[in-house]
Structures are given as structure tokens and as C-alpha cells.
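Removed from the display is one protein chain of the complex; every other protein chain stays in position.
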Amino acid sequence: MVMDLIVLATLLAAGSGVPGLLMSRRSSVGEWIAVGLIVTAALMGFGAIGYQLAFATAPAGLSEPWSLPWGRFAIGLNAIGMVFLTPILCIASLGAIYGLAYWPQAFHRRNGRKLRLCWGLLTAAMMMIVVARDAVLFLMAWEVMGLATFFLISTKDDDVGATDSGWIYLVAAHVSVLALMGMFALLRVATGSFALWSVLPTSSSSVLATGIFILGVLGFGLKAGFMPLHVWLPGAHANAPSHVSAFLSGVGLAMGVFGVVMVSAQWATPPIWWGGLLVVLGAGTSLGGIIFAMAQSDYKRLLAYSSVENIGIVLMGIGLAVVGRAVGQPLWILLGLGGALLHILNHSLFKPLLFFGAGNVLHATGTREIQMLGGIAHRMPRTAGLMAIGSAAICGLPPLNGFISEWMIYLGLFNCAVVPAGLRLTWLTLAAPALAVAGALALAAFVKLFGMTFLGLPRSLHAAEAHEAGILAIAPMWVLAFGCVVLGLAPVLVLGLLERAIARWDAAAFVQRPSLAAVEPLQKMSLILGGLAAALLLGVWLVYRIRPRMAVVNATWGCGYGAPTSRMQYSGGSFVRMLTDAYRAILWPRRSGANVIGFAPEAASASVEFPDTVLDRGLLPGLRMVGWLAGRARPLQSQAVGRYLLYVLVALVVLLVTAVW
Amino acid sequence: MTGTINSLLVVVLLVNLFMLGASRMRGLIHAAAAQGVILSFMPLLLAARLDWIAVVVASVTIGLKGLIIPRILHKALRDAKIKREVEPMIGFLPTMLLGALGTVLSLVLAAHLPVVGHPVSNLVIPVSLSTILTGFLLLTTRVKAITQVIGYLILENGIYIFGMLLLAAVPFLVELGILLDLFVGIFVVSIIIHHINQTFSSMDTRQLTALRE
Amino acid sequence: MLFILILIPLLASGVALLMPSDRSRPWLLPPVAMAHLVVALIAIDRHSKARLGGWLWLDPPGRLVLLLLSVLFVICAVYTTGYLRYREDRSNRVFVACLLFFLAAGTLVAMAQHLGLMWIAMEFATLSMAPLIYFNRTARSIEATWKYLMIGSVGIAVALLGSFFMAYSAMGSGPPSLLFSDLMARATTLNATWVRMAFVLLLVGYGTKMGLAPMHTWKPDAYGEAPGVVGALLAGGLTSCAFLALLRINHVCCAAGQQQFTSHLMIFMGLLSMAVAAIFTLGQKDIKRMLAYSSVEQMGILMLGAGIGGIELFGALLHMLNNGITKGVLFLSAGNIHRSYQSKSTDEVRGAMRRLPLSGTIFMIGFLAITGSPPFGPFVSEFTILTGGLQDHWYWISALFLLLMLVVFIGMGRTVLTVVQGRPLPGRPASAYRDRLLTGLPLVVSLGLVLMMGTHIPAPLAAMVHRAAVFLEVHP
Partner (left out) sequence: MLINTVMHVVLLAAAPPLMLGLIQRTKAWLTGRKGPPLLQPYYDLYKLLRKGVVLSKTTTWIFRAGPMVTLVTVLLGGLLVPFGASAAPLHFKGDVILLIYVLALGRFFTSLAALDTGSSFEGMGAAREVTFACLSEAAIMLGLLVLIKFSGSLSLNTMLRAPEEHAFAMLPVASLMLAAVGMFIVLLAENARIPVDDPATHLELTMIHEVMVLDHSGPLLALVNYGAAVKLFVFAALFLHFVPPVPMGSPALNWAVFLAEMLGVALTIGFVESLMARLRLTHVPTLLVAASLLCGFGFILMLR
């Protein structure tokens, strides 16, 4: 019943773009049909989840024979699956609606239909990934996701930026698929079947287990964007259409996390170093991600890097849970995994919110450069307000949802400091200061993003002539912002689901369902946060009362200078200059132009850009080197026939020698 | 009996060396033809009693290797109005030495290989191997298209020699089929050579390196 | 039944030679191909028994190759009728005749149970392809044909010597024989050294036909210069025939107790071919040469699978089918692109998806399929090979396998994307060619087949492959 609903929903989603293909490029009927189908699919999916949560006792499953070697069409839905399925359905439909305003067929005749077809396929593939219980099925869904994503990123296939980042993504996705092929093959060696996500008999210390874990982290990490596997991410999210970026960043990355969660659940007691590795990886990812984010001058790249940071935070939580499982500390599992899963949900709320907002800005101004913007809050008040909520939420500021999940992860990490004697794991606590620094940097990054984009004076004509987006673009953002507030004030709404998921992840540690509420005073905190929210509203209302009574409106004080212009404002680059200087060892900025010296200097220009260190300084040069080396071999294949016959002779002789030997 | 075979085989060896040294195209063609004819007599000598099948096969072989194929080659040589020298990539002497070395090696190798059944002569295997090697040498070190065809012929001859050991195994149908293949092959190749002449007005395969990475 | 199978195309080629009109001649191909397919299906279904005292018999692997050949030929036949319409500048008499003759020869290979007979059929198949490669009558095509002929003939000669060695190795026990059935029956009495040498020679000989490195050198040139349809038949048909020959020989050698030797040799050759292909696909500018190297890689995968043995044999046989069809897709679509742009170099071909929406898109998808992306056929077979390799603890081999596949993907992908994406370059000559029914439908059909092989393998086909794998299993 439940699974049939899911399958039906998947089919609907997959086919949602097809009617559009059959219609002419001009008609906009196709896009409305597509949205309708996607939303229907989403509603059916939610229905399935709701039914499962409300009535079902056992996890739902469905297994049909399949005419591929050892393939079975086996799917199932458990609590973890639901946690990841919810954002997929939510963002798929909201993004589709947003797309009506952002990428209408009327203006994008060439690629509008392609985009919607791939959108549907991507949705369906993600749903399949979450419910798949057979390796072959999983791999297929995984690759369909990869390919659909590739076509979405390179929607504008005559734009070099889009095609290049699409190509890099395609390679990354293929590496990930190959790694996963290897992993599942090893899995089959271990279990003798392709059935997925059961606790394996082999001991977790065996070479086999290590291989599976490493390949899994590699394959899934490439998708999730763990540093230094994040190379494809910034370009892709920057160049894709904004609602696509929202979908990829809010939900797509979560698929990689889903994989890591599932893989790490496959051993009753994983070795401690696995968890340690994940925590260290997570700390590095979040710090690195936010350092690069803070430096970016392209607001979509900034958002992309901040996704890397958030994935890092999630990863810390998972790592903590793995360690807890290894040493038998249910509390760590509860807080680590709970925080991680909750953060996935949160990230799937505020990141799409921010990308939608970015899309509105891009649509209104036509530029992705923060330096060119400013002061558009006056012209786009709704977008500005919603973006403010999103920025505050992603910085983990109370009373919004980001705070709750980070709070849980912090608590888990602190618990490592008060660990019972004997376990020498206090060092894990040092991830907490790292997280704190990451949080402060995130605040800097988003103050820069919001302040420089929406506040102050317009720095260019683009900004000066911005216009507010239509209702179809704003409504989805309202929904998401509302979600941020609700989850921030009443996390209890999702606690039940999280607890089920945690119990599913490590059934051994929890005989009866674990209770986050019992462990942590969430209700009390919710009350306090509610009070805070009320106080804030009251206060702001009071301040607003001032206005009519006694306010003079005048120009900003120029510190005595008569004619300040908008170009005198502090720019985004200078805003983070101290930080970028402090981290130049990591950022490795590319500076050009001279710095001005002396009095009455000549006109001079200087610029600084922050290429991705791993990609532009390491990977691409390396690949070019390989290509050059391969080029050295060309002459071998540019000879007269006699030489070719010589190759044959040599091969013959050599092999004969081995034969007679 | 075995004596005659051995002597013929030795002659074949000498022909090989001669061809490696030959500088005139005609001589090369004649030598190849001669070798072919010599070889085609052998089955008759080996056969216990002359049955007509063997005779047919032998005569066809002679006709093909002794007459038709040389004809084709001569014709190709004639319409290619070019100088008749063999153009080696590496000199004649070195190739001869290589050939001699190859012969020695194949003798040594054959001596170490296990003997199966009751071969008529223990020279068959080494001679066939060295002949094959000769063919390869011609193929790889000579630049003219025709020379390479001749090299291919010699290669074929070497294999034919080995075929002596298993007359029973290779029924005449297969023999004929193999011959037919050889004929068609040479025929098609000669056509291509003709076109090469038309297009490049030369037979130098060194010019055929337009297709490169 | 078996005779009919060979006679249909043989007679048809004779007819083609006699037919006067260039316009009507191509229309001979589709009906003949269909007839051949029908008869082939019946023969496969009936398990028709051996003929000529066991010289002709459709053994299970033979059935697979026959099926592949026939299906591929049907696709190419329809395509050719469409293709030759654009080539009315020259007579297609020889072209059509040779195509049909190739079909006959290939069919004979599939059912020949005698080393000598198989050799003859193979040689004829090779020779019948030469005029097709030379179809364009340009200097480049002459060179390609010349190289193809010389290397191919030498290789086939080596194979003949190998067959003789094989026969000779059997002389220890009674009269020599070239019949597979005899050889299998007397497998244990074969002389080890001679069997090994025979295997090496046959590997090199038929490996030349398959295009295993380092005997692959003719491939880029021939595939690059031949019309797309010829490339499809070479890469999908001829190579499969050669692979079949190697499988049978390997079968005998394994039965003779040389399993370890042969498997190591095949794995080595397989990896070597993959490596060479990987090196030369990086930065490849010519789409057809790129396809040639990809074919070299696929042959390497086949050898690897066959070498590891066990369930990979299943995988390898499956991959033979997948590779054949997918190569068809790629070469035909590449041919369309080539014709539309009058060029096959990435310097001049851009935006194929815009100018040729069908061919461009299918070319792209075909690339994804051949590099082993789900949900297409090659993925299933490659994944099977990988799984089996790990099952038998070939960890490093499998790792290398994955790595080389990645390199090839990068090499090909760069080229393919450059060709299909973007806008056509301004000021380049554009022919009037656009996708038509006759040149488009075969692509769609074969792509459908590839997709089917990847998502739902029909039960009877799976059974055939399984039977073939079991047949080739060695039980010492």
C-alpha cells in the first residue's frame, strides 16, 4: 500500500516533463502540467509517509523479481528514509512552482522543456535512491540522478561557464558511481547478495569492511561535497539556474549524506577511527567551506560554499554518532545523529530559501557580483525580508531552526568532554571550538552577503533598476521561511520522526524508542526561545512607534565630507579583507594590479579573486600534466605499416617466450 | 626420402637468405616463385602413395605460387613506372645477418621444443620458423608495397612448410580454401597497390603516414 | 537450415553484383537482412543439429554471435539504404555486394566447428571489408585500407600457424585433427608446450582482428576513414567473431589444463588494451578515431572478463552483445554528424545537439552507455565482470579496471561534449544533411535495444547467454 503509493509517485514525477515535450515550444501548458504532476507526486509521497508514521507498525517493503543478473526490484521505507524523503518532495514541488516564475517556457523556449524533463527525472531518482533496497536499483537511480543533474547544470549549453562546471560535475559523478560500483561489489562479496542496508556479518575490522567504508565515504562524499571532494560544487551551483541550485544544494547533497549514514550503520560496532575520521573530516569541511564562502564575490558561489560548511556540520554529528556506537554511548548517538538529521532538514529549508532569493536578485539585476549591488532592499522589500530570515537561520541564530540542530551537535561534542574515565576521547570536544569559529565566520559571510547586496546605496545601474519578483517566486519563499521559524520554535514537531530514525540506525543501543525530549530540555528551551521571539517583536514594534513622532529623514552623515557617492561605500571585498588576509594560506588568492603609493598617483586598477584551491591549483593542473604525458605517446600511432607489423612481431616473440618458458 | 626433403628444405633456407640480400625487385619475385614451386612439390614426396587429391592440390599450388601470383606482381611492377630497386629501411647486410641469426635461433628453439608424433624430418620446424621470420623481416624492413607483399608470401610459405607435418589433418578442401584466400588476398592487395600508384605515383609506403594522431 | 543461413546472403551478394541500377540496389539489403534474421532465429530456436560431419554446428556461443551479427546487420541494412542516397556520386555495386558477403562469412564463422574452416571464413570476412573501407576513394582511405589489409593478413597468417600448432600438439595421440570436438575429446593428451604456443599464436592472430593492443594499430585508421556503417559492422560484428574464435580456442586450452596460463595471458592483454586505449583517448580530437580506441578498450574488457573466467564469462558474453549494439549506435550517429558537418574533428564540429537534435543527443547517450553508466546494457555486463573479479579476489586487477574505465570516460567525455554542446561554429560549411527517417530510425531502435539490455534482459536471451557460459565452462 505505502510502497505502491511511493512507486506511483515516482512514476508521476519521472514522467512529469514528458507532456511538455509533446507540446510546441511556445505553449506554456506543458510547464503547468509538469508542476501539477510534481505536486501531485509530492502529496502522494507525503500521504505515504503520513500513513506509515500514523498506522504502520512494521517498516514497509516491496520486493519483485527483476530480469537482471541478481537484480531484484526491492524497495522499502524506514524512518531514515522518511527523514530524507520529506525534503525531496517538499523542495521538488516548491522549486517547480518557483520555476514557473523563474524559468518560464515563454522566455526559455530552447531549454525549458529539457529542464523540466530533467527536474522530474531528478526528483524520481532521488526518491528511488532513498527507498532502494537493492544495489543494482540503487546504482541505476544514483546514475540517473547524476545525469539529470548534469543536464540541469548545463541547461544553457552555449554558456561556457555552465558547460565547464557541468563537465567537472559529470566527471565527479562518474568517479562516485565507479566507487559505489566497487563498494557494492565488495558488499556482495561480504554478504553474497545485493540486498541493501542490513547489518553485515563480517567483523568491522576486516579489510573488506574497511574497503567498503572507504569506498562509501569516497563515493558518497563526492556527492555530498566533503572537502577536498567538493571541487565540482561551487561552479555547478553558481552556474545552474537558481531553483536548480536550490534543489541540488538543499536536497541533492543530502543524498550523499544519506549514503554515509546508511553505510556506517552496517556494522554492529564500527571501529572508533571511522567516527574520528568523520568528525575530523567534518570539522575540516565546515571550516574550509565557510572560509572559501566568506571570500567569494559571487553570491551564488558564496551560497554554494556555505552548503559545504553545513554538510561539514552534519558530518561532525554523524561522526560523533559513529564513535558513540563504537564505544557504546547512546547519548552521543542520540545527539550526534539527531542533530545531523535535523540539520539536514533545516538546511533543506533555509538553503533553498536563500537560493530562491538569490534567483530573484539575479533575475532583477542580471549580475552575480556582490560588488555591483547594494540598496535593493528598497526595491525588493519582500525578497530582502525573506533573505534576512534565511541568513539568520543559516548562521544558526536563535530563535530560528538552524540553532536547534547546531545546539544538539554542540551538546554531543561537549558530552565527549564529560565522558566517563577510561575513554580517552576528550579530544573530540575540540571540534566544538572549530564549529564556533565556523559559526562566527558564517556570520561574517552572511552579513557581507545580505548587507552588501540589499543595504546601503546601489553600486551600479543594475542594482538601481532592480524590481521585485512575482508572487509565484515569493510564495515558495514564504513557505520555507515559515518552516524555518516553526522548526526553530517547536522542534518537538519532528522529534518523533528523528527518534524513529535514530532507533532504526542503531537498533542495538535502543531497546525501546530513544527519547530526545527526555535527554535534553527541549521544551524548556523552546519556551525561552519563544520568549525571545516575543521580546524581539515587541521591541521592534516599540522602536517603530518612534518613527511618526519625532524623526527627521536626512542623508547619511558623511563625517564632514560634502559629496559622498555610492562608490565610496565599503565594498564586499574590503569587508572581509582582514579575514581573507588571515586565511590567505588556505585561500591562495590571485591578485593582479599594483597597489597605489605616494601622492597624486596615476589611475590604477587592482583586482583579487579567490579560485578554488583544490580544483584550480591542484586538480586541473594535474590533469593537464597527465594529458600532456599522454600526448607524448602519439608518435607510436603515426607510423608506416612496417612499424606496426614490427609491434605485432614483438608482441608475438615476447608472448612466445612466456609460453615456452 | 628424408634426404630429399632435407635438401629441399636447405634450398628453401638459402632462398630465404638470398631474398634478404636481393637488391633487384625481379630477382625477389622470381625467388619467391621458385620457393613456392619447391614447396608445392613436397607433399607429393611425403604422401605414402600418389592419390589424385594430392596431385590436384600440388598442381593448383604450383600454378598459383609459380605462375599467377608472380604474374600479378610483375604486372604491378610494370605499370608502376618506377626504379626497380628494393629500398630497404636498414641495409641488406644487416637484414641478412638478422635473417641468419633468426635461422640459428629457430634451430635452437626447435631443438628444445618437444617432438610430437613421428615427423618426416627434424628440419621442418626450424626451416618453417626461419622462413616465417624472413617474411617478417621483409615486411618490416622494406618500404616498397610490392616487397611487403612478397614478404607476406614468404610468411605464407613458412606456414605451408609447417603444414607438411600434418597433411592428414588438413583436408584438401581446407588446403584449397587457404590457397583461394591467399589468391584473393594478393589480388585485392594488388588492386590497392595499383590505386596507391595512381594516387601517390610511388610505391613507397613511407608516404602512407597521413593518418596519424 | 545452416546452409540456408549462409546461402541467403551469398546469393544476395551475387544478385547485387548483377543488378544494374544503383538506385534500386540498396533496397536489396533490408529484406535479405530480415530474412537472415528470421532464419537465424528459427535455427537458434530449433538447436539445429551438426552438419558436414560436425564441421558446421551452432554451439551456444555461436548462437549468440549469430544473433548479434544478424540484428546488427538489420539495423545497418536499413541505415545503409538511407546512407547511400547521399552517396549517389559513385556506384554502390561493390559496396552492397561486399556487405552481404561479409554477412555470409560472419555467419560461417559463427557455426564453423573446424579451426581451418573458421580461419577461412574469418579471412573472407576480413577481405570483404577492405573494399568497404576504401569506399571513399581518397588518399586517406587508400592508406587506411592498405594498413588494414597488411596487418590483418599477417595477423590471420599467424592465426593459421597457430591452428597448425594446435593440430600438431594433438599428433601425440593418433592422427592430427582441427575439429574442436576431436580436440576437446583428446584435450588431456595434447602436448602442453605446443598448446601454449598455439594459444599465443592464435591470441595474436585473432587478437589482431579483435584489435587488442599492440595489434590494434589498424583500427583507428580503418574506423576513421570508413563510412560509419562499416565502422559499426567492424566494431560490432567482426570483432565479436574474432572474440568467439578466441573463446573456443581458450576452451580447448583450458580443457588441456592450461587454464592458468591462458587466463593470465588474457587478463594481461585485456589490461594492456584498456591502458593503451585510455592513453590515446585523452585529448583525442577525431570522433571516429575516438570510437576506435573505445572499441579497443571494450575488447580489453572482453578479454579481461573471459580471462577471469567463472561468472565473468557470463558477463563477457553479455558485454559482447552490449558492446556490439552500442557501437552500432555510436558509429551510426557519428556518421550522421560527420556527414552534416563535413568534418569529424572537434575543431570544427560544435553544437551537434542543435543542428542534429536526434543524432547529437543519441551520440551523447551512446557515449554514456558505452562508458558503463546505468541504466544501459554495458553497465550490467561491466558490473557483472567487476563483481566476479572481486569475488575471485582479483582486487588490484579490479581497481585497475575501474581506474582505466575512468580515464577512458574522461578522454571520451571531453571530446563528445565539445561536439554536442554549444553552438555550431559560424562560417563552417554545412551540408544539407538533416536527420531523416531511414538514417534516424535505426539509431532509435538500437538505442532502445541498449536500454532494454540495461533494464530488462528478456528471459530467453538471458538463458542463451547462460547456456553459452556453461558450455564454455571447463570441468577438468
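First chain written, first letter: the chains are A, B and C, and each begins at residue 1.
The definition used in the following text is that a residue touches a chain if its C-beta (ideal position, glycine included) is under 8 Å from a C-beta of that chain, and two chains touch if they have at least 3 such contacts.
What you see is a predicted model, and the numbers here were worked out from it, not measured in a lab.
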item: In the full complex, displayed partners of the excluded chain; value: A
item: Selected residue (touches chain absent from view) among A:327, A:362 or A:388; value: A:388
item: Which residue of A:327, A:479, A:495 or A:525 touches the chain not shown here; value: A:525
item: Full-complex contact with the absent chain, from A:411, A:469, A:484 or A:497; value: A:411
item: Residue, one of A:554, A:592 or A:605, that touches the chain absent here; value: A:554
item: Touching residues on subunit A - with respect to the absent chain; value: 374-375, 377-378, 381, 384, 388, 392, 395-398, 403, 406-407, 410-411, 414-415, 417-418, 426-427, 429, 432-433, 436-437, 439-441, 443-444, 446-447, 450-452, 454-457, 520-521, 524-525, 528, 532, 535-536, 539-540, 542-544, 546-547, 550-559, 564, 566, 568-570, 574-579, 582
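Heads up, the rule we're going with is that only the chains that are shown with their structure count from here on.
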item: Interface with more contacting C-beta pairs, comparing A-B to A-C; value: A-C
item: Chain whose Cα centroid lies nearest the overall Cα centroid; value: C
item: Whole-Å separation of chain centres (CA-atom averages), subunit B against subunit C; value: 31
item: Subunit A-subunit B separation of Cα centroids, rounded to whole Å; value: 70
item: In subunit B, residues with contacts to at least two other chains; value: 113, 136, 139, 148, 205, 208-209, 211, 213
item: Of all residues in subunit A, the ones touching two or more other chains; value: 634, 637, 639, 641, 645, 660
item: Residues of subunit C defined as touching subunit A within the complex; value: 146-147, 150-151, 154-155, 158, 193, 196-197, 199-201, 203-204, 208, 214-215, 217-218, 220, 261, 265, 279-280, 282-283, 314-315, 318, 351, 353, 368, 371, 373-375, 379-380, 383-384, 386-387, 389-391, 398-399, 402, 405-406, 409-410, 413-414, 417, 421-423, 455-459, 462
item: For the subunit A and subunit C complex, residues of the former touching the latter; value: 66-69, 136, 139-140, 142-144, 147, 154, 157-158, 163, 166-167, 170-171, 174-175, 177-178, 181-182, 185-186, 188-189, 623, 626-627, 630-631, 633-634, 637, 639, 641, 644-645, 647-648, 650-652, 655-656, 658-660
item: Subunit A residues within the subunit B interface of the complex; value: 634-635, 637-643, 645-646, 649, 660
